[in-house]
Every structure is written in C-alpha cells, then in structure tokens.
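The other protein chains are all here in position, but one chain of the complex has been omitted.
Coming up: chain A.
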Amino acid sequence: METTVAVVAEHRLGLVNPVTYEAIACALEILRIRPSRLVTITIGEDSEEAGRQIAAKTGSQVLALKVPGLEEFNGDAYRTILAGLLAELEPAWVCIPGTSQGLDFSPGLAVRLGQCCISNVERVVERDGEPAFARSLFNGKIVAELSSLIAKTLLMVQPGAFSAVFTGSHSPGVVETRTIEWKSTHIRSLGFRIAQSADSALAEASVIVSAGRGVGSKENLDLVRRVASLFSKSTIAGSRPLCDLGWLPYQLQVGQTGATVTPDLYLACGISGAQQHLAGMGGSKFIVAVNTDPNAAIFNVADVGVVDDLEGFLSDLLEESNACSHK
C-alpha cells in the first residue's frame, strides 16, 4: 500500500497562514526520500475556501473538513477531529506548522494515537533510506537528529525553517469536502483580543540595535540606545526576556511572538540566538552579534561577530566613533 504524508493546514477566516506552505515544503522533502501520497487537511467553517487556495497553489490533494460553528482554532476540536481522521488515513508522517496552534494540539494528539511526536523540525535528512529530522537543542548550540522508532510520526515544523517555493506548473489538487459535527466540551473559546502590535519604528528602521539578557542591567540599555543613535533611521529593540523583565515595551520585541524585521543592519547585543528569536530577524540584510560566549548560536547566523563583554565593547565603540567624527 502506498504510504501517505499528511499536512495539517493553518488558516483563519478563509486566509491560509503561509506557515502551511512551509509545512508542505517539509512534507515534499519527506516525499523525496519516501515517495508517498500527499494530502493536506483543512479544518473549520472556512476549510473549503482555504483548501481551494492550497490545492491551487501547491497541487496537493486536499481534504476539507467542514465543521459548522468552528470558526476559530480550538485544541479540543482539533485533537478529536484529527484523531478520527488520522486513524482512517494512517499517514506515516504528519507535518504540522509548529506555531502556537500546532504546539497546542499536536502533543496530546500524538499521545491519543500512540504516535511519535517531534517538535521544531528544521531539516529533513536521509538516514539509512529513511527520513530523519534535525532540530536545535540548547538554545541553538547543538543540532540533534531524531528518527521515529514507530511507524507513525507527527512533526511540528519550525516556522521559517523551510522555504516554500511553488511554481505554477501543476494542475490544482482535488478538494474533497466532508462535514463533521463537533460540540465544545471542556474547552470553550471566548474570542480573541489584541494584546500589542509591533512598534512601527521597527518596520521603518534601517538599523536595529537589539538587546538581549546579556545587557545585564536596565542601565546598560542606555549604551544600546546611544549606539543606535550613531545611525540614521535606527531604533532599539530586544529579545523577549528583556520585555518580560519590563526593561523594554513588548512593542519592541523581535521574534516568533514579536515583530519580524529585515533591516539593513541588525546588531544583536547579548542575544543567544534561540530559534524563536531568529524567526524574527534571520532575514536581516546584515547581522552583527556581540556576545561573551564564542559558542552562542547567534554567531552562526551573523555576518560579523565580536566575542566580548557588551558593556566594555559598546563603550569603546562609542568612544572610537566619537574619536573618528572629531578628527
């Protein structure tokens, strides 16, 4: 029997979240190693609309599960509905975007189905003719390759790790629709609220000087500010822990749960380079990192690195820049 690779799409109000295409890109890499049938699953009120877009763009066959009343993601609904469907489809691999949504329903689903679950997959590699999956450990300092010991695996695909390039040279996939009833039980959705939106300064800046936990103190942020003011069209920003500490407003947070930025220069000061941070700044045109730890993962994505203490180095940078401008 031909094996199946499934993708669980992410969509809302008829709009497909681009991470869906990244999950499909991951699935296609598995297909290169183990030729299989590809099926993309959409779930909810808007499943047909979203499914048609996916089928047109990627050529993937789509199974649209129309669930009356399910307008928004609900973990209970996804686990219940997918447990039924996956037991029927029996895919060997299921690729799920590793977003707040995927990370919410997948671990429980894996337990329910007795399947293997690997999160934050960044790469698919071939080992002994079988796909294995690479992910970061220890804040990006180590890469692990994991393989499944059982026949069925749920994979959560790290956002930003796979590039989704789909050319138009295929015929649209077939969309099959099924209607499924579901009643909320122990988890009730009470809607959404906007907590914060990214500061527009981040999108407009051509230089971002960004501070991480390595700044050590709130006072040292002043150095970061002064370095930023050397550049025109610049702003400061920071990693999540600095916002959690209350040293910076959340509007200035860069990363998976903050802003995505692509400035001409991103100067990362005392930032370790966790995947969740890289997701927001990996596309910057030029990246410079300052960090005391020569093995910090941020150096792997940097164009230029400085292994040094932040306070001392930024002070000298300011001094030298002054010296130059007065010559």
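In the analysis below, a residue touches a chain if its C-beta (ideal position, glycine included) is under 8 Å from a C-beta of that chain, and two chains touch if they have at least 3 such contacts; residues count from 1.
Criterion: contacts and distances are computed from a predicted model.
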item	value
Per UniProt, the name of the complex member that is left out, chosen from "Ion-translocating oxidoreductase complex subunit D", "ABC transporter ATP-binding protein", "Quinol oxidase subunit 1" or "Electron transfer flavoprotein subunit beta/FixA family protein"	"Electron transfer flavoprotein subunit beta/FixA family protein"
Absent-chain contact - pick from A:127, A:178 or A:218	A:127
Interface with the unshown chain - residue positions in chain A	72-73, 75-76, 79, 99-101, 103-104, 106-112, 115-120, 127, 132, 136-150, 153, 185-198, 206-207, 230-231, 240-241, 243-244, 246, 250, 256-257, 264-265, 272, 274-275, 286-288, 293-295, 297, 299-308, 312-313, 316-317, 319-321, 324
